[in-house]
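The other protein chains are all here in position, but one chain of the complex has been omitted.
Moving on, here comes subunit A:
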């Protein structure tokens, strides 16, 4: 049987796993990251949400998420943010720094942005890739939304119509839409993004848009403006069109999330982290309160991995980190107890503002991110829980998924870097 030995084993390649690995390796630990698949980060919008709405008025966007999280921590000590609030600002700095090093720049204005989506809604978010940093729409006089006839799932007219309903636009704001026609019949987001990196193609696109551009215009595109890191299609478009150009969030596949994932994975590889995707951890060897190692299945081959510390970053139901049966929910790798809420697991009103209870299911932890039983006793001393594995947050309504992943991953990485673990 193949054996591997490492200081830190990170299980999962989503944002929290990538952050944990990045912070651990920055502290000179030998890190191995294994994951069953590519992780949901590539399917995300690419923005980092911290906290969306005001705690006292859940229908109002909050401007300062950090202040809101401070309130939350005193209100709701079982929320994951309560376990990681101490490192939240430094985790953000660390993230921005890695992104910058890997040719993908994020903006932090210390407040929530409200970014338009492909559906013409406004979405509160905190850290935004440069290419998506749409300015305050109330200030915009001329807005043009550009779609591509060959691209499904992005309809400028839908965006504009809903935007007018949802957004306090300036009184004299002119909205226009435009469909770019290419020779291609049908393109998916990735193929289009790749094509737009070709100069000839970009020229063709520019020539169709240019006649419609007015001074001071803001032009919104689907999130397909190039795939490579450091290859700024947005910048070229903006320069050649002579106006501001942005990508708006859309359903997957979308490029900003993929670029972020690519940048973070590339960072880990250049820092010497061994990354194995397509390797599923199936079992753990536990003696007393320590995990000695895990067993993983690599395309049929069994591998034993031993590590001083393991970071669990396998996600929730979607990523397979939590498995559910009709009467029981379990954490998939270590069989840790999952904290569920008493009573009903779901609400009939699917999009209820109170959120679906099952989103809050996860593993309860202490301040050191160690898993706890229902008596509050540590179950495993050398296993740290991060991201969507954590109990107590309802990310779809709280808009905190990536924020919790970022801070908890960073904290796990920081804790394993400290001596004596």
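In the analysis below, a residue touches a chain if its C-beta (ideal position, glycine included) is under 8 Å from a C-beta of that chain, and two chains touch if they have at least 3 such contacts; residues count from 1.
One rule holds in what follows: contacts and distances are computed from a predicted model.
Per its UniProt entry, the chain excluded from the display bears the name "Glycerol 3-phosphate dehydrogenase (Quinone) subunit C", taken from "Carbohydrate ABC transporter permease", "Peptide/nickel transport system ATP-binding protein", "FAD-dependent oxidoreductase" or "Glycerol 3-phosphate dehydrogenase (Quinone) subunit C". Per the touch definition above, the residue from A:59, A:186, A:349 or A:374 contacting the chain not shown is A:186. Residue-wise, the contact with the chain that is not shown comes from A:194, picked out of A:194, A:212 or A:289. Considering the whole complex, the residue from A:71, A:266 or A:290 that touches the absent chain is A:266.
Touching the chain that is not shown, out of A:278, A:335 or A:396: A:278 (per the contact rule at the top).
Within the complete assembly, A:37 is the residue of A:37, A:58, A:337 or A:357 that touches the hidden chain. Seen from subunit A, the chain kept out of the figure touches residues 1-4, 32, 36-40, 42-43, 184-191, 194, 227, 252-253, 258, 265-266, 269-270, 274, 276-280, 298-303, 318-320.
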